[in-house]
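Showing chain A:
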Amino acid sequence: MAQTETKTAEAAAAFQPRIVAFVCNWCTYAGADLAGTSRLRYPPNVRIIKLPCTGRIDPLFILKAFEGGADAVLVSGCHPGDCHYTSGNYHARRRWALFRRLLDLTGIDERRLFFSWVSAAEGQKFADLVADITEKVRAAGPLEPANPARRRL
Partner candidate 1 sequence: MTIAIYQSAMMNIVLARDEAPDVRTLRLQFADEADRVRFFQKYRVGMFGLYGVPGAGESAFCVASPPTRTGYVECTFRRTGRVTAAIRDREVGQAVTFRGPYGNSFPIESWKGRAIVFIAGGIGLPPIRSVIWNVLDRPGDFGPVTIVYGARTVADLVYKDELADWGARPDVKLVTAVDPGGETPDWKGQVGFVPFVLDHAAPPGAGAVALVCGPPIMIKFTLPVLLKLGFAPKDVYTTLENRMKCGVGQCGRCNVGSTYVCRDGPVFTLDQLRHMPAADM
Partner candidate 2 sequence: MSTSEAIRADAARLLAEGRAKLVIGYRARGPHRAPAFVSDPAGVDVLIYDNLCKQNLAVYLRKPEVRSRGPVAVVAPPAVMRSLVVLAAESQLTEATVLAVGPDAYHGVLDLAGAAALLKEKYADLAPSPELLEALAKLDAMSPQERARFWTDQFAKCTRCYACRAACPLCYCARCIVEKNVPQWISTAAAQHGNFAWQIIRAFHQAGRCTLCGACEAACPQGIPLMLLNLALSEEVAKQFGEKPGYDPAAKPVIGSWKPDDDQGFVR
């Protein structure tokens, strides 16, 4: 029993979540830059894919990431009112409000899909966010084998 628990704990510690982040160029990408220039530390589990705006992010991107075995996806952009393109993030916000419901219903729940606003000034917020979601995903464990979107051929 004790042995199993140790094993599980080890497995959890060894589990390196794979997180794909889709971020906008103007706010969150710059926020991540600021985290860097501020020499903040966060776990190395996130791979950022830069888009001009959250408005560009198609749900297909998220599906594709999960299909490829991501344990979680982060979508992040400018705060409401701050969009470089005035309203791309408002469009995105609606899209995600519905899309997350769909994914939750089909088994990819809120421990796998994160949305945030991170401004260019919020380096600390970005670092904290990545640390926090990495921890959350680690706690939730690998999405496999229950990943309904995974390629199996």
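Points worth noting:
Here is the rule we use: contacts are C-beta pairs under 8 Å (C-beta built on N, C-alpha and C of every residue); 3 or more make two chains touch, one makes a residue touch a chain; residues count from 1.
How these were chosen: all candidates are chains of the complex that A comes from, given by their letters.
Owing to the predicted nature of the structure, the values given are computational and were not obtained by experimental measurement.
Here chain A touches just one chain among 1 or 2 in this complex, the one numbered 2. Touching candidate 2 in their complex are the following residues of chain A: 59-60, 63-64, 67, 80-81, 87, 90-91, 93-111, 114-117, 129, 146-153.
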